[in-house]
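The following block contains the structure, expressed as structure tokens.
With one protein chain removed, the remaining protein chains of the complex are shown where they sit.
Letters A and B name the chains as they come in the text, with residue numbers starting at 1 for each one.
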Amino acid sequence: MAAGIREQERQDRIAAWLFLSPALIIFAIFLVIPILFALYFSFTDWNGISPPAEASWIGLDNYQAILLQDGIRRADFFKALKNTTYFALGVVPVQTALALFLAVVVNQRLLRFKSFFRTSYYFPSITSSVAISLIFLFLYQKSGLINSILSGATLGLWEPIAWMEDSRGLIHIILGWLGVTLRDGPAFFRTELLGLTIWDWISGPSVALSGIMILNTWTTIGTMMIIFLAALQDIPTSVYEAAQIDGATTWPTFRKITLPLLRPTMFFIITLGLIGTYQVFDQVYVMSSGGPAKTTLTVAYMVYRNGFRNSEMGLGAAIALSLFIIIFILTMIQRRITGSEATD
Amino acid sequence: MTTISEVKPAASANTSAQSLMATLRMVLSYGLLFLLALSFIYPFMLAVTTSFKTLPEIAANPVALIPETFTLEGYTRMQGLNVGRWMFNSAFIAIAVTTGNVLFSSMAGYALARIDFPGRTAVFLSILGTMMIPGIVMLIPMFIILRQLGLIDTYGGLILPKVVSAFGVFLMKQFFESVPRDLEEAAAIDGASRFQMFFRVILPIARPALVALIIFSFQGSWNDFMHPLIVISVNQDLYTLPLGLALLRGGIGQNLQWNALMAGSMITTLPMAIIFFIFQRYFVEGIAYGGLKG
Partner (left out) sequence: MNKQSYWTILAMLLLTMLLAACGGGSAEPVATQGEEETGSETSGETAEEPESTSGESEVTELQLMGWASSEAENDRLQEVIDEFNANNPDLNVTLNLVPDYDTKLQTSLAGGSPPDVFYIDSFRLPDFVAADSIEPAEGQLENVDDFYPSLREAFTIDDTLYCPPKDFSTLGLQYNKALFDAAGVEYPTNDWTWDDLRAAAEQLTDEENGVYGMVVSADFARWIAFLYQAGGSVTNSDFTEMTINSPEAMEAMNFYVGLVEDGFAATPAGLDSGWPGEAFGKESAAMSMEGNWIASFLNDQFPDVDYGVVQLPAGPAGEATMAFTVCYGVPAIGENKEASFRLVNYLTGPEGMKRWTDLGLAMPTRASLADGWTAQYPELEPFLAGAENANPWQFRPGFQDVLDTMNDGLQQAFSGTLLAEDVLSNTEEVGTEVLNR
């Protein structure tokens, strides 16, 4: 018997590696090698124009420039990190909650026009992101649709703003209503921390960045809804039948039965959300190029700008790898919290 | 989740007041859902009408939903171009990539979710980690590797690096984790090998997840811009739809050919929308398990 189990284990091991081998071979060639390249570049002064073999090794200089040295590179890096973090904090919870809500709705067996609803909620995810970003530029104009709706909904109280040109931070605006400004505020507001003042750190996302956050949420909800939908259908109906016999009503059933079963999916969605938001690039590239006043400068856009606009690919690689470390740590924390592995 | 589902128990209620309330609630719920749907497709509708407007009209009134003067200008610009060929390339590549993903990503995902072997967590975290590095820094290394392999300007270069994705592996792993283990245990008692278990027991019940994977892989490949940009050096016969159509719009910001840009995005979006509409029908609750248990 014991030999049988060991034999079973041995066979399982072989099976596992066989199952994994096509994926691992492709990843090794087309992901791991490029990543090792990038890691190497981050220790060089490579400009991204001449062949990489010509770059010289400069040790930790790039990392020093973005993390330690006082200057525009560090200020930009932390500005970008600040913007990106506000972006993730705003987008991830909202898109996760809304996607789950919509998935539950379009999963209803008795729902009519199901195909229509599913397709329309998914539509923003399929439409070309350049076209949609440009359409949103129209909608965010001063006389654009979004201002009109807000003004209608607030009975004219809403003052139209040019969203994509507005660099005011949301928290700054709220503090302003409460009478707190940089001028009259406490002195520590002006204390500098990593190239930015405390006042800058607590700005919140700017109005322009919020505009991109809304667009980003709107375009990713569909994808996440589909993932939740598929996961909901993986839950055997017998589980619900049992609950119905017990007389449990909808909300408790959802909370006590559905949600725990969705745990692996939840981990997946939140991780995906973190990765996606921390790497947001396309919409910034098309809509704002980092402006106004660098309030939409994100880390991924900074990587692009340094690599392909400012001939500092080595520095770009160092930023990219620092971003990797940040996302990885956040994912590990998140893994603990959602307890994804608990199901094993 | 509350609005619609509460309709169910109410439907069996007897008194007319209750049924009136139920109807009212239903109307409200559907109204809300339709309003939400509208907000999700409105920008797309705007893109549709923009593609039929003249440039001066777009400039004067960008958000009007009905074109004053209907024009095919945006579409006729494509006449001289090889749009048919681009579409074929995009479709061929997307089908190949999707097939590869369905097979390889689900195999890898299964191994990571279900088989205990030393190094499992390390492999999983490494795969996950590859998703966390901005792709922009890997473009030039990717080009160098493809060139070493002789894959520049080939279908192989367009397809091979994409036949399995970290996203797909991660997606499938998480799905397989939520499948109850008792199904496999039953199969194991019957003496099935891992391969038989995977193909006979696991894959059939993973249909919702596979449908999701098919949709995402196809769409990812269909809309991919950066990878073809890097792989295609001089052979314009290999151009894909997003790459070819990007040439139509001129420089962003200044003399942007709005109607041509939107017409191009219609041509890329519609096939994808049809594919989604077809495949989403397979998201039907309960069928997978019901079928299995006879």
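Heads up, the rule we're going with is that contacts are C-beta pairs under 8 Å (C-beta built on N, C-alpha and C of every residue); 3 or more make two chains touch, one makes a residue touch a chain.
What you see is a predicted model; the values in this text were computed from it and never measured.
Residue-wise, the contact with the chain that is not shown comes from B:T154, picked out of B:S19, B:N82, B:S126 or B:T154.
Although one chain is not drawn, the whole complex shows that of A:M164, A:L209 or A:A230 it is A:M164 that touches it. Only one of the listed residues, B:T23, B:T69, B:T121 or B:N235, touches the absent chain: B:N235.
Interface with the hidden chain, as seen from chain A, comprises residues 18, 21-22, 25-26, 29, 47-52, 54, 71-73, 76, 137, 141-144, 162, 164-165, 167, 290-294, 305, 307-312. Chain B meets the missing chain through residues 55-56, 58-60, 77, 103, 107, 139-140, 143-144, 147-154, 156-157, 160, 163, 195-196, 199-200, 225-226, 229-230, 233-236, 243, 246-248, 250-251, 253-255, 257.
The definition used in the following text is that only the chains that are shown with their structure count from here on.
Against chain B, the residues of chain A that register as touching in their complex are 9, 11-13, 15-17, 19-20, 22-24, 26-27, 29-35, 37-38, 41, 48, 52, 100-102, 104-105, 107-112, 115-132, 134-136, 138-139, 144-145, 218, 222-223, 226-227, 229-238, 249-251, 254, 261-265, 267-268, 271-272, 275, 278-279, 281, 286, 299-300, 303-304, 307-308, 313, 316-317, 320-321, 323-324, 327-328, 331, 340, 343-344. Note for the complex: chain B touches chain A at residues 1-9, 30, 33, 36-37, 40-41, 43-44, 46-47, 50, 62-63, 103-105, 107-108, 110-112, 115-118, 120, 123, 127-134, 136-138, 140-142, 144-145, 149, 160-161, 163-164, 166-167, 169-171, 174-175, 177-180, 193-195, 198, 205-206, 208-209, 211-212, 215-216, 219, 223, 242, 246, 252, 256, 258, 261-262, 264-265, 268-269, 272-273, 276-277, 280-281, 283-286, 288-290.
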